[in-house]
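Can you keep this structure in mind? I'll have questions shortly.
All protein chains but one are shown in place.
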Amino acid sequence: MSGVVAGVDIGSTTAKCVVLGEGPRILGKSLSVVGVDIVKDAERALEAALADSHLSRSDVSFITGTGYGRYKVYFGQLVVTEISCHARGAHFLFPGTRLVVDIGGQDTKAIRIDEKGEVVDFAMNDKCAAGTGRFLDVCANALGYDVGEIGPLSLQARRAVKVTSTCTVFAESEVTSYVSRGKDPKDILAGLHASIANRTLSLMQRVGVEPEITFTGGVSQNEGMVHALRRRLGAPVNVSPLSQYLGALGAALHGRERLSGGAA
Amino acid sequence: MPELLKIGSWAEDLPDGETPPGVEISSDFREFTEAESVERIVHLAQEVLADPTFPTVRAWRAAGGKAVGCFPVYTPQELIHSFAMLPVSIQGGGENLEISRADAALGSFLCSISKSTLEMALTGLLDPFDAFVFPYICDVSRNLDGIFARVLPQRPSHMLHLPQNFTSPATIPFLVAEYRSLIAKLERVAGRPFSQEDLRASLEVFNEQRALVDRLVVLKRDSPWKVSLVEYYLLLRLGGLLPREVHVPLLRRALAELEGRERKNKDSIRVIVLGPFCEQPTLELLQLVEDVGCYVVGDELQMLHRWCPRIEPGSDPLESLATSYVRTPIDIGVRSTPTTKAAAILARVDASKAQGALFLTAKFCEPALEDVVLYRRALEGRGIPYLHMEFEEKSTTYEQARLQLETFAESILFE
Amino acid sequence: MAEGASAPAVPGGVSRSFLRDARGLQRKLVEEYYGELASTDPPRRPVAYMLVGGNLTEILRSFGYDVVFPEIVALNCAIKHQSLENILHAESLGYGLDVCGYVKNDLGLQDLGGKTSFGQIPRPDLLVCSFSGCYVYVKWWEALAESYGAPLFMFDVPYMREETPRKEDIAYLVSQLWELVHLLEKRTGRAFDMDELKRVLAESRRAEDGWVEFLRAGRLRPSPIEAYFESIFYMFPINVLRGTPGAADFYDVVNEEVRARVRDGNYPLPEEKVRVLVEGVPPYTNYRTFWDFFRKWGAVSVVATYPKVGGLFDRGFRHDPSRPFESIAEYSLGAYVNQSWPLRRKIIADYVKEYEVDAVIIHGIKSCRSFTAGQGDLRDWLIHDQGVPTLYIESDHQDPRYFAPAQIKNRMDAFFESLEQRRAVSAAAGAAPG
Partner (left out) sequence: MITGGLDLGAGAIKGALLEDGQRILATASAPSRGIPVQVARQVLDALGEAANIAPDDIDYLCTTGFGRYTIPERNLQVSDFTSSARGAIFLFPKTRLVVDVGTQASRTMSVSDTGKVLKFKMNEKCAAGAGRFVERCSKYLQVPLEEMGPKALASERPKLISSVCAVLAETEIINNVAEGVPLPDILMGVFLSLAQRAHSLMRYVGIQPEVTLVGGLVRNVGMVKALHDTVGMDLNVAPEAYYAAAIGSAILGHSRLRKLAAAPQGAGG
């Protein structure tokens, strides 16, 4: 049996898959938008990652599903919540990590982990989708930008506009009203990012702010958000180009442990 | 009316984490004692409110005094005063305070004032206080006391059970016992024993303040064009932030100016504002109410200073204080109504000759929310128009509020 | 960690076969109770509305009143999925989104005529507000008084900030109790009968003994009872039928069943993996779904705070026929939500020890501030000061719109998963030291 394992992370917004070889080698990965047919999306995510790693289905000996749609990963042998997976993934990339902050499409999580990468405590945004990727997507849309653009733009702000509405539904109207009052979109964006950073900090304080922090999830690809978080914390934050894949990576790692009969 | 000053964007301008510059107020409150015009007083009041570090309390402490923070709506501040301590009304952190830790401790679906008060406790902004009193006005205020006991163990906090049975002969003795429990804590904080004589003197100081507050309330009711809602509110609000001895002369000077004011009576509608008895609307919102054409001729703002007309100290001032609470019928969301809500609201509308009622309730404030239904039923029975809007401490956009207020005014004014 | 599935891994419909006769008897009691209330056969007994916390059932019963608890009517509606309609109706009357779901459900139901699937709820002749532990009680009863025009008796119960009440507190309460007695004498034209009250109190006491025996069964390992979910069924007699022989007899049946469970090895779960304390009001609209989230992980609730809203009997309190008024006064002070946070924390810490609890689940209620405001701080205290793994989740007790199954499940899965992992790790470390 090969030591190749795969992790499939079906989030609320995107599906991610990582194929992991023996040792710390990522053989391939994929990222796609989730649609309405989650079962198919999961399959496609796996196929794409396999293609990326030039492998076929039979080369993979263990598949783990995670994320909101983890129960739809019918072809997998194990399901683990994305909380455990992000913890594991972050620990793998940055072994000193003690606090993981995952901002995804619909959830924000703060996860405190120990030196082995086990979850000690976690907190999630409770009330609603406020302060998540969706919130940024909606606001970006209202300003006529693509999500990829808003981070860099926010960094050019001169004077952040204060955004108070954290409700995704109403933030949109707040943003529109600032535009109509002639505020610079960059300043509005800086305000939006600052407001999410503040929300996120509040979540982190629930579990305790620990010295080494790793930022994961799709929103960690947004430099503006990374900057806002660093500024609000007054401390460095680990980010990696792989950050969005850490859930899938963690899932693969959990699978590997299971395969080798380790603690799982 | 002076232009509403825009203060308090310090949170925007400064890098996060830095403490804001305090408004310089000399330790003897000279600025307040010297402030001659209403315009100047309003300006000072806005500065005080925009600064979450409690400048008046710091000034008091600088002179060696002790201060006790009181959560709204009613606390017997006379008691605190009788120990020569400064009783201060804590009414939230205002729109500039970032809430980050309190959310976690309290839960999401709570009024802003409870969150911002806890946030201030967690971030050291309440350090200028020596003790706290939380009256049982609602479950949130009550629970805050127990949370304070954990997060600020060095500073005593006391939950005061305000009775709700106003007919039992045992109520007044019970309230006296409640006050005695509070007194026991205050004695420890102040480092001196309670004295009936001191309380008697304090009652007189508060009586003087109440008489002036009454004059202001009557002025606002009878000649609403002479004093704007923002001025009115700030003058009252200062009453819970300044030493009473500073507030009383200040209010007297302000009243002299306001009563003599020559202003045009605008074509506005007369409304009574119900609901903001605890958490306070922002100044912008208050101003908006009058901007769209409503004169506020009755309200529930800052009830503490006008709970009862005056308290005769009598032979047992403590009992007099308790009696005044129990025997003064006040129709407000945090006190069970002895009559019916319908009778209460209609009497208030009649007394103020209001043409409409505006319910401004703090978001998540259950005591206020529940009354709205009974009130509106009574108002509908009489064909009195009303509008219900919720507010939060932090609002930067007022589009929705403006839209509804304008419609409300238009619907009364236009045919 | 849960096994992956080759078929949809939806863990619906887990069997709850450990429930036997008591559950059926409870159903019967509820049906009979509402059936009697609904019957229009004269002569009708007068009806008093009352609240669970600090209720004065015994006194009213001694005057021949029937008691209706709108909270319990509301929770029955919610369990039967009938709450949303009432809530929406209350919202159209003007009750805001953030008003307590009990209040909205009840006032909505009343306005719609009081018809439920378990019977017609009669109108009140008297409203007794035991203001014990929740300010909303005051508002709610004011609203009822206004809509029914029935007289309202305000029974003001001081909040407990010290473990023992002051003598002035007791004096205040006893005085109010006598005022109630005089009011009842006036309304019924009957003289107060102290012997009858004592007899009723003795019945209460017997029921209380039985109820406590049931609750304490959670201390066994494994626990033969589901202290949280099962209590939802068995709280009815202790709160509503207290003072009647039926209540005490009911707990005899329950306890017999619990003993049989131990004897037969018929436990709530085949394997008790995690012993849980649950704090907070249940999500009645979805409590079965919620329960399944526990079962899936082998989690059994061995103790819960919610069943104590009607009194902290398990902490030693009993109604006492030899001190009738004083003991009623002490009872009304002892509702769980009438305890200050420091006292609540102490109760929870004691439970964690006495019941050998592994983890705490706090269920916050969106529209209830009395129970909920401060539960976040409680979580913090449990984790950091007490070292007990704790999960906080939020939904509503009455409003199904706030129960987000996917989100709650996700949090529960992650929580139990991490518990399991940490155990596995420490077990591995224990097995191979060094």
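Per-chain numbering from 1; labels A, B and C assigned in written order.
Keep this in mind: a contact is a pair of C-beta atoms (placed from the backbone, for glycine too) under 8 Å apart; a residue touches a chain by one contact, two chains touch by 3 or more.
Note that the coordinates shown come from a computational prediction; the quantities given were computed from them, not determined experimentally.
Taking the full assembly into account, the omitted chain touches A, B, C. Annotation: of A:12, A:32, A:221 or A:240, A:12 touches the absent chain (contact as defined above).
Within the set C:94, C:246, C:298 or C:342, the residue that contacts the chain not displayed is C:94.
When the missing chain is restored to the complex, the residue among A:31, A:147 or A:167 that touches it is A:167.
Contact between subunit B and the absent chain runs through residues 363, 385, 390, 399-400, 403-404, 406-407, 410-411, 414-415.
One chain of the complex is left out; on subunit C, the residues touching it are 88-89, 91-94, 96-97, 400-404, 406-407.
Mapped onto subunit A, the footprint of the missing chain covers residues 12, 34-39, 68-69, 72, 106, 128-129, 134, 144, 167-170, 172-173, 176-177, 179-180.
The rule we apply is simple: only the chains that are shown with their structure count from here on.
If the chains shown are joined wherever they touch, the resulting network links each chain directly to all the rest. Innermost chain of the displayed assembly, by C-alpha centre distance to the whole-protein C-alpha centre, is C.
The centroid of the Cα atoms in subunit A and the matching centroid in subunit C are 39 Å apart. Chain centres here are Cα means. That of subunit A falls 44 Å from that of subunit B.
Mean C-alpha positions place subunit B and subunit C at a centre distance of 36 Å.
Contact with two or more other chains is made by residues 364, 376, 380, 394 of subunit C. Counting partner chains per residue, subunit B shows two or more touched chains at residues 103-104, 108-109. By the touch criterion given at the top, residues 103-110, 114, 136-140, 142-147, 149-151, 159, 161, 163-171, 173-174, 177-178, 181, 333-334, 336-337, 340-342, 361, 363-364, 366-367, 369-374, 376, 388, 390 of subunit B touch subunit C in their complex.
Of all the residues in subunit C, the ones that touch subunit A in their complex are 1-10, 364, 376, 379-380, 383-384, 389, 392-394, 406-407, 410-411, 413-415, 417-418, 421-422, 424-425, 428. On subunit A, the positions that touch subunit B within their shared complex are 123, 126-127, 159-165, 173-174, 177, 198-199, 201-203, 205-206, 231-232, 234.
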